[in-house]
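All protein chains but one are shown in place.
We just call them A, B and C in the order they show up, numbering each chain from 1.
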Amino acid sequence: MFEDGAIINELLIERLNYFIYVVLLLIGLHAMISKRNLIKKLIGMSIFQTSIILFYVSIAVKDEATIPIYKAEHDPHGAASKAAALELNSTDEAKPLYAPAELQPEETQQYANPLPHVLMLTAIVVGVATFGLALALCLRIQQGYGTVEEDELLVKIERSDARYSQSPLAKAINPRRRPARTSRKPRTASKATRVSQKSASSPKSTGATQTKKSAPKTKATQARKKPAPATRKPAVKKSSVRKPANKTTSPKKKGAE
Amino acid sequence: MGLELFNTFILLLLVVTALAALRVRDLITAAAVFGVYSFLMCLLWAEMGAVDVAFTEATVGAGISTVVLVATIFNLRRKSND
Amino acid sequence: MENAIAWVLLFPLIGSVACALLGMANRKLCYPISIISMAGATWAAVETLFQAVACPSAEVSYIFGGWVLDLFPRGVGIEFRADLLGALIALVVVGVGLIVSMYAKLPVEKETPGKEALYYPLFLLQITGLAGIALTGDAFNLYVLIEVAALTGYGMIAIGSNRAAAATFNYLILGTIGASLYLLGVGYLYIKTGTLNMVGIQEVIAANNLHDSPAMQVAFVLIGLGILIKMAFFPFHAWLPNAYSNAPTTTSCLLAPLVTKVMIYVMIRMVLTVFGVEFSFESTLWSEFMPWLVVIAIVCAAVMALAQREIKKMLAYLIVAEVGYMVGGVWIYNFYGLIGSIFHIISDACMTLCLFLATGIILRACKTTHFDGLRGLFSKMPLTMIGFFVGGFSIIGLPPTCGFFSKWYLITGGMVAERWEYMVVLMFSTMVMVVLFFRLIERIYLAVSESGQNLGKGHGDLGLTKEQTKFEEAPLSMLIPLLIAASIVMIIGVYNQEVVNQIERFLEPFNLPRGTGH
Partner (left out) sequence: MKWISLIPVVAVGALLLFAATDFPEWGDPKSPASQSPVSSHFINNTGVDTEVPNMVTAVLADYRGFDTMFETVVVFIAGIAVLAILKGSGRRRRGPRTTYKVEAEPDLIVTNTVRLVVPVIQLFAFYVLAHGHVSPGGGFQGGVVMGASFILIALAWDLDHALVRMSLPRCIAIAAAGIIIYAGIGFLSMFLGGEFLDYAELERVLPVSREMARYHAMLGVEIGVGFTVTSIMFALYANLSSEGRLKGGL
């Protein structure tokens, strides 16, 4: 039905607003789905939301209508109503007469519909709230993973997930070693392991398996995982190394907070 | 007719700025173009009689959003891969 | 008390502001404040429910700002309407909120240290948003409340780890698409009907005969799509498992039972109250193809749940499967199916709460939720495990629990409506859940003898010492909410007829088919 020239014509000429809002909405939606950069996704999200607001504002438009603020002759505190009030103030029933008069239906046509405007004020504010929150998330992701590119992020997340979802049976070679710090509080956990990394950076325990370019957390993962299945000794050694390292970090953390 | 032309012009410019904001690889530029987009939108709404909405969009969309976006990008990598 | 319906929201709202203010001075105050405000809200919700039950029209209407219906046209003010369905769901929301707020003390202290004054306000506002969704009678107000619930949800999930922040970002993008599509759909409704009040919209649809209007059809699709994204229906579920399994314990305890279920409530509300039965089921094709989508959704979610090795992830996929149940119950277009759907919202909220509370305790005790970390837990914490399995049995659908009865109605609905595919898939997923939970039972109950001896072969290298299987029950502030939740699951199961009576009374005026729908 879109091949019909009349409809295209109607859309492009008479309802350009409706057409452009759809175009903007699609641009935003496509950016949200396909862009790899998280900030770009957010810009797309904002475009998506503004296009919907454009649609609502388009609903409110009336031909020949002005903005939804009373003109002087309808203003409840304007000159016209004051004059009326002064004239009629002498009688006892002044109050109902003082009250501004209701507009007649033909006068209603002079003003744009205020309701969509109100709704969109709310929507704009909700939009900026979401936007701010999403930016905070971006910062947090940057701090955690060092990137806001989705494809790089996915790789790093996959690596850290592989560590968290590892079975405690596979980890617990040494029965006395509980599967400590697996999934909760990864920040402190990663910190502890990182410090342990620094203190125990002698090549004997960790080996040459580390890569320099990845995030410290994943470094620690590899360092912890690799020696464990190989032999018992490095695991025991590592745990003994990590304990004091953990102790040294905890007061520092308290101080920072 | 003059207003209609203005309307059409802004609508087309909106599409251009929206595409440009998503296209450029420099995020600061993207933020700036996004600010332009918001401001055009504000103009359009003012023209359509939604003065309150336009005012809010001018302060929130073109103002605070852009500032906050730039402030965030300063803490991230400026170049984007797409 | 005539303002009870407003107090349902106002109690948590005041509580959150008080938490934010007083929590800055002393963060220990947050926990009692949240309990008090949730208790108040629960009282108000109970009161509202009783009012609705007592009222002959079975609904309580409350218009904010004094724009009463006699003097002003419908839709001038924002209306809150607690019919039986809305009041029931609101009660479930604040009830779950109360239980979780009791539970929250230790997990919040442990997982988000120093952030209590920020966490509790979000927690309470989440409940405000969800309870508001259940009660509101205004389509746009619903959008605002959805966003309140969504934004607090993002904050509550991302407050935890970096991984949670990454998961939240996906949730935020998808959630915003969903909410925006809903907003767009409301715009389409508005452009065709000129009102935002839910009852008003339906009046206009009926009066102007808008059943075949393309804009209305598209509005229906947009709203439906938006809600399906928000409720994590199968193809759109991508945000849910990661977000819930990485969230702090209290957050997942609150969000998992409520968010998806409240969105299903919104779908039922849209179908029955806003668009009307005739429009939703007869003028659109949704009742033709949705059951088939539900079949795909349930099968995929059940299989994915089967593949998980971690309780939290597994439960997250179970939620996705349960969403499929309830959506199917709506779209088979049958009286009993809808009863089952509504009842399942209630019972699923209770049993999911039960499971997540228990999982939180497991996580605290074992530091892991991996299946292999659970060996011998029964001898360590028997009460917690009983709570866990009450929830599990309810999900499977064993008789004394409420899950059995809601599933019973769903299956009856499928049978009466002759949607065999839906029935079969319900059976199938029940089987999957049996496998899931008995796999856990095997690990938790059977793998260790009572003396804590290593059973050795056949169960892998258990390597548990006596110390590890020593009786060490969870702290009372966590155990009591779990036991309350477990007993609620049983109580609703025992008194299921009372609940069903009210749901039937709510559904009576809609003239749903009791036989085949078409």
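Here is the rule we use: contacts are C-beta pairs under 8 Å (C-beta built on N, C-alpha and C of every residue); 3 or more make two chains touch, one makes a residue touch a chain.
As the structure is a computational prediction, the values presented were derived from the model and not from experiment.
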{"item": "Touch partners, limited to displayed chains, of the chain removed from view", "value": "A, B, C"}
{"item": "Residue, one of C:90, C:106 or C:122, that touches the chain absent here", "value": "C:122"}
{"item": "Of C:42, C:101, C:176 or C:195, the one touching the omitted chain in the full complex", "value": "C:195"}
{"item": "Where the missing chain touches subunit C, by residue", "value": "3, 6, 10, 13-14, 17, 20-21, 24, 62-67, 72-78, 112, 114-115, 118-119, 121-122, 125, 128, 132, 138, 140-141, 144-145, 147-148, 151-152, 154-155, 158-159, 162, 165, 188, 190-197, 200, 204, 208, 213-215, 217-219, 221-222"}
{"item": "Interface with the undisplayed chain - residues on subunit B", "value": "51-52, 54-56, 59-60, 63-64, 67-68, 71-72, 74-78"}
{"item": "Interface with the unshown chain - residue positions in subunit A", "value": "1-2, 7, 10-11, 14-15, 17-19, 22, 25-26, 29-30, 33-34, 58-65, 67-70, 74-78, 95, 99-105, 107-109, 111, 113-119, 121-122, 125-126, 128-130, 132-133, 135-137, 139-140, 142-143, 146, 187, 256-257"}
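What we mean here is this: only the chains that are shown with their structure count from here on.
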{"item": "Overall pattern in which the protein chains touch one another (line/ring/star/complete/other)", "value": "line"}
{"item": "Separation of subunit A from subunit C, taking each centre as the mean of its C-alpha atoms, in whole Å", "value": "23"}
{"item": "Separation of subunit B from subunit C, taking each centre as the mean of its C-alpha atoms, in whole Å", "value": "38"}
{"item": "Junction residues of subunit C - those touching two or more other chains", "value": "none"}
{"item": "Overlap residues in subunit A, where contacts from two or more other chains coincide", "value": "116, 138"}
{"item": "In the complex, subunit B residues that touch subunit A", "value": "7-8, 11-12, 14-15, 18-19, 21-22, 27, 30-31, 34, 37-38, 41, 44-45, 48-53, 56-57, 60-61, 64-65, 68-69, 72-73, 75-77, 80-82"}
{"item": "Of subunit C, residues touching subunit A in the complex", "value": "110-111, 113-114, 140, 143-144, 147, 151, 154-155, 158, 161-163, 165-166, 168-169, 172-173, 176-177, 180, 183-184, 187, 190-191, 196, 309-310, 313, 363, 366-373, 460-461, 463, 465"}
{"item": "Contact footprint of subunit B on subunit A as seen in their complex", "value": "16-17, 20, 23-24, 27-28, 31, 35-37, 39-40, 42-44, 46-47, 50, 53-54, 57-58, 60-61, 65-69, 112, 116-117, 120-121, 124-125, 128, 131-132, 135, 138-139, 142, 147-149, 151"}
